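Report on the following structure.
The other protein chains are all here in position, but one chain of the complex has been omitted.
Should a chain be cited, it is by its letter among A and B, assigned in written order, with residues numbered from 1 in that chain.
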Amino acid sequence: MENNIYYGACVYPELWSDDIMIEDYDHMKELGMNLARMGEFAWSTFEPTPGNYDFSVLERSLELTRERGIKVVVCTPTPTPPIWLTHNHPERLNVNSNGQRMHHGSRQHICTNNKYFRERANLLVDKMMQVVKKYNHVVAIQLDNEFKAHTGHCLDFDCKKLWSEWLENKYLTVENLNNRWGTKIWSQEYFDFNQVVQPLPTPFIHNSSLLLNYKRFLHEKLAEFVREQVKIIKNHSDIPVTHNTGMFFDVDNELIGNEIDFMSFDTYTPVEHYENFVLNHERWRYIRNDTRYTMLLETSTSHNGHLENYGSMHDYGYVEAESFVTYASGTSAFTYWPFRGQRSGCEQPHGSVVSSWGDKTIGYDSVLKVSQLFKCIKPLISETVLIEPKVSITYSDRARTFIDNEHGGVYNYKELMNSFHKHFLDLNIHRKIIPEGHELNGTEVLFSPFMHNISEDYFNRAVEFMKKGGIWFVGPMSGDRTEEHHWHTDNGLGRLGELLNLKSSIQFFSKNKQVTGKAMGIFSELNGLNTLIEIDEKFSKGKVTSHTAQGQSFLVEKKIGKGLLVYLGAHVSEELMKELIQHYASEFRINEIIETSEEVIVFNRVDINNNDFQYWMVNLSREEKEIQLNKSFKNLIDNEIFEKGIHTLAPYKYLVLTLE
Amino acid sequence: MENNIYYGACVYPELWSDDIMIEDYDHMKELGMNLARMGEFAWSTFEPTPGNYDFSVLERSLELTRERGIKVVVCTPTPTPPIWLTHNHPERLNVNSNGQRMHHGSRQHICTNNKYFRERANLLVDKMMQVVKKYNHVVAIQLDNEFKAHTGHCLDFDCKKLWSEWLENKYLTVENLNNRWGTKIWSQEYFDFNQVVQPLPTPFIHNSSLLLNYKRFLHEKLAEFVREQVKIIKNHSDIPVTHNTGMFFDVDNELIGNEIDFMSFDTYTPVEHYENFVLNHERWRYIRNDTRYTMLLETSTSHNGHLENYGSMHDYGYVEAESFVTYASGTSAFTYWPFRGQRSGCEQPHGSVVSSWGDKTIGYDSVLKVSQLFKCIKPLISETVLIEPKVSITYSDRARTFIDNEHGGVYNYKELMNSFHKHFLDLNIHRKIIPEGHELNGTEVLFSPFMHNISEDYFNRAVEFMKKGGIWFVGPMSGDRTEEHHWHTDNGLGRLGELLNLKSSIQFFSKNKQVTGKAMGIFSELNGLNTLIEIDEKFSKGKVTSHTAQGQSFLVEKKIGKGLLVYLGAHVSEELMKELIQHYASEFRINEIIETSEEVIVFNRVDINNNDFQYWMVNLSREEKEIQLNKSFKNLIDNEIFEKGIHTLAPYKYLVLTLE
Partner (left out) sequence: MENNIYYGACVYPELWSDDIMIEDYDHMKELGMNLARMGEFAWSTFEPTPGNYDFSVLERSLELTRERGIKVVVCTPTPTPPIWLTHNHPERLNVNSNGQRMHHGSRQHICTNNKYFRERANLLVDKMMQVVKKYNHVVAIQLDNEFKAHTGHCLDFDCKKLWSEWLENKYLTVENLNNRWGTKIWSQEYFDFNQVVQPLPTPFIHNSSLLLNYKRFLHEKLAEFVREQVKIIKNHSDIPVTHNTGMFFDVDNELIGNEIDFMSFDTYTPVEHYENFVLNHERWRYIRNDTRYTMLLETSTSHNGHLENYGSMHDYGYVEAESFVTYASGTSAFTYWPFRGQRSGCEQPHGSVVSSWGDKTIGYDSVLKVSQLFKCIKPLISETVLIEPKVSITYSDRARTFIDNEHGGVYNYKELMNSFHKHFLDLNIHRKIIPEGHELNGTEVLFSPFMHNISEDYFNRAVEFMKKGGIWFVGPMSGDRTEEHHWHTDNGLGRLGELLNLKSSIQFFSKNKQVTGKAMGIFSELNGLNTLIEIDEKFSKGKVTSHTAQGQSFLVEKKIGKGLLVYLGAHVSEELMKELIQHYASEFRINEIIETSEEVIVFNRVDINNNDFQYWMVNLSREEKEIQLNKSFKNLIDNEIFEKGIHTLAPYKYLVLTLE
């Protein structure tokens, strides 16, 4: 990936006349935009009837953009198979978890495991790349669009056959599957791989291993589709391949990330969840370890919306603050969806840069502000790099799958992680979000919360990491299930339990002060799914104080090699959780010479020329917030001097401070 | 329609012995009732096996009623096809919007587009009319019963074929359909009419034009069924044909109205929504412009109910007040459902005049009170006519369809209109509710709220109306979508925008003080789906005052010919909305010599002999309310004199005042 930053928008040349496209590209240029995304829904334009390809619309736009110095992300249009692919072929359509077959219409209606669909999609991309490879201002190929945005499971009959094959490939013998899944329970044993059911509706809940593996099967099949598509693209060109994923979709982003060159993402987070907007910018960055490269490919100029939902409108000033976060966090593009509003379809009420009839929209003022910001900070960005954090938090779609399976009526992985991550924002701990497979070099403290299953590989690498001096903070709700979603055999925590040398463990769900404990001198209710252990006194750092479970430990600290294993078994109060994070990671706070209110987000960048530190900060709240400077600083945006002392930052305002 | 008013009840001669029917008809006569409705569910009695007709039960009741001077509404029994019509024929049954085929049982289980059903229904009605035409005390034929009370879409395979035909008939070529629907979006193009999908479940939302047209298709097919039935009836007799519709059902009442002689309606509104009870009496009156004739064919003596819902019981006195509204508003019948309670079925808990075993019910006291009222006011009604209002409000099922499609998660047409109409009740503005196609002669102010699409025809007529001096008040949420549910091409408001000569327009959804404005000297939050425009200063009458969208106009006034165009783009506060209505329509307030509290509803009638005004008023609230008389009046009910000054009206009490 080239070292550049982008400002742009998504365009739909298949929908508009040449005149309008010229008007829009001219307008983009005028706004200082240097990126256009196109093509993701245009299958019927590129292949109106089977085998008849016509990329003239795409080529025209590639020429128009090239002429104007606008780079392009070209997308494969696989989320919208045309009617000729499904008419009279219901068997090619998605079947949802309720066993209901979808109908044609909308998007993602097809089963991406369908053989004929794969053939047509691969042929189409092959043809498309013959065209695209001629344009060297294409900076990336985006595969599809938001995989699984609207669909989860596919449970059609073809998937059943693939599922049997996948199981046979994984377990080799059905006896092995039965043993691994514990199917003696409820007489669930199978005698043949083709008997193994899909998780279709039953009177009560399926076997946890079945549920887990079906998700894994689908995640792997999707990665297989990605692999097939990438292979075809790479036959033609080495243009980097990406995909615009999102926090909500049921995919394994690490599996997808392994097949492509860099991750992109879409987010429409409202200001009420500003912390999630920030998390989005950190969630994808390290999935491809070697690149640290991501693009924000969709966000709104003002609000999202469709026929059935009028989205909330952003406050005046918020979009500018968003773009600041995007660039300050090391993200390479800030892209609106869409440039011109949709006239037909179902997203007419969605915000845009210009309306479908060409007027400036309610978001247009924000677009102008971001144009100014982009122009102003582009040189600052190009002269700095984001400082590599030494505190890592593992965010894992495998872990999510376990909590999707076993939510207990209360848990949602995304929400758990969002709250956990927010503590680091509040404390200004400089952190990175890493996938399970990410190398631990460079990490000094590793947090592994909400990972019911800790894989062999992850565990081994964590042990190595500790031996070299790392701090591994495990929990809460980590390590208590096997890779098949069972209890461990010999103790409640498996190899982690052995490493802790625990005497016994118990797990239960408590609430309303039933169980309380004390650690770091702080009393806390222990509300949630808690694992408590008996352990040698010397390792215990937090004990239960209530009558129920009295004397059990919920916090343990044990030296491993040069490093430290910290095990947190319980859900503790916000206060105690923050104290724990600070205790183990405080040396990685962003800076002590600047103290900020919680809603002021700070990114640390360093000038590559003189190694000067820069504090990129933005107030993401609706209220004025304080910042306390312990030295005197200069704002590189306008060279204003900020004397030592307390200053205020207006809502959505930002600064790039460096020591004066 | 003869000039008469009725008081009556629905009877079920197919369910009871001759003795009981005689007892009930005698009882009705004794109660002063002069109307009975019968037959709507009796198909299996009239045609127990295919082709064997037996109307003896109906004839016997027609004779018994004739002997007692009770007029009759005879119904066609098409909502309950017998088992012989569906057994082993699932393809004749309704398929709901979830794609689920209904089973036999209950009512409305059949697809009214099914060819065999139509044949049998038409034959049956033909045979029935051969009998009915002999009885000249039959005052109307009611078609079916509450079309679409329980079902919405029908999506079965036969409908798919009719849908293709309907589309071909409308669009002629599939290219035309693609262009009109904007199907380039999401690769939704069709190559053949038989490919066009029905709006069955998909992962996300269908194309807005598809959704809209499918509703229109079903509305037209239902009107076609009505037309077929009416034609058969008219072959035999010129007895007026009606249908008992309701506010909730997904039909186009104007289309149905065009096929029949007058509209009837059912309503079971509780006192908490008294304004909706009133709206029901105004909603249907002008659908057949030439008649101004409607009947209330079902209401309860006390409460509704069925196995799964015990309806709330009316307060003591409320039913009498209801009947006063019915007659004062010019409605020709007040009819209970049913006279005798249902012994079997599923509506056993429903209120009635007498219980299934013949005892007086909890509602019987109300029935007696209404008998007295009916006797007392019948002569007053016959000597007066309702004064024709000069303020019109368009209530349109086409407009409703747009909001059903694009509810944005917040809007419901019926609720929007109910609230809008209530302002007129509160202000005592004398108004009429008219359908889209209603002529505008006689109207001086026309309100067109919540009409996303303003049809060519409606627009042209409104322009003519203004040229002649009319005030056209358009909005909020009007004119912003084409007839295919798209944005307009050249400005956000199409021909309306051209007429306004607007410079630009924006639309967005705002809430919580994000956007505020000022008009008529009143500040207001602008919360909702707002369209704001830039326009020549001189036309602007209301401007945004908040930072967001500052300076845009939300209220515009422009002279057109001798008249005035008033465009309201925003949802304004209740206070401002009332001020606006008063400003443009205050000269049509019911009267200045009488001021009443909001819950006191006033109808203006005029004595046809001496042209004296009469103020028919009723307190529809649970509390005593004030009325202020600026002159001295006489109550024609009891000839009591009401001196100038403030008087009180007890809950549910009514007066017929005329100047002394």
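We take it that contacts are C-beta pairs under 8 Å (C-beta built on N, C-alpha and C of every residue); 3 or more make two chains touch, one makes a residue touch a chain.
On a predicted model such as this, the values are computed, not experimentally measured, just so you know.
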Response to the item:
Out of A:112, A:276, A:405 or A:453, the sole contact with the unshown chain comes from A:405
Worksheet entry | Residue of A:172, A:506, A:608 or A:659 touching the missing chain in the full complex | A:506
Item to complete: Can you work out which residue in A:172, A:185 or A:650 touches the chain that's missing from view?
Response: A:185
Worksheet item: Looking at B:313, B:368 or B:606, which makes contact with the chain not pictured?
Response: B:313
Response to the item:
Missing-chain contacts on subunit B, rising order, are 12, 14-15, 41-45, 48-49, 77, 80-84, 87, 94, 100, 102-109, 149-151, 302-303, 305-313, 315-316, 341-346, 348-349, 351, 355-357, 359-362
Worksheet item: Which subunit A residues would touch the chain omitted from the figure, given the whole complex?
Response: 98-99, 181-191, 195, 197-211, 405-410, 481, 484, 486-492, 504-511, 514, 529, 547-549
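The criterion applied here is as follows: only the chains that are shown with their structure count from here on.
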Item to complete: Let me have the rounded angstrom distance from the C-alpha centre of subunit A over to the C-alpha centre of subunit B, please.
Response: 50
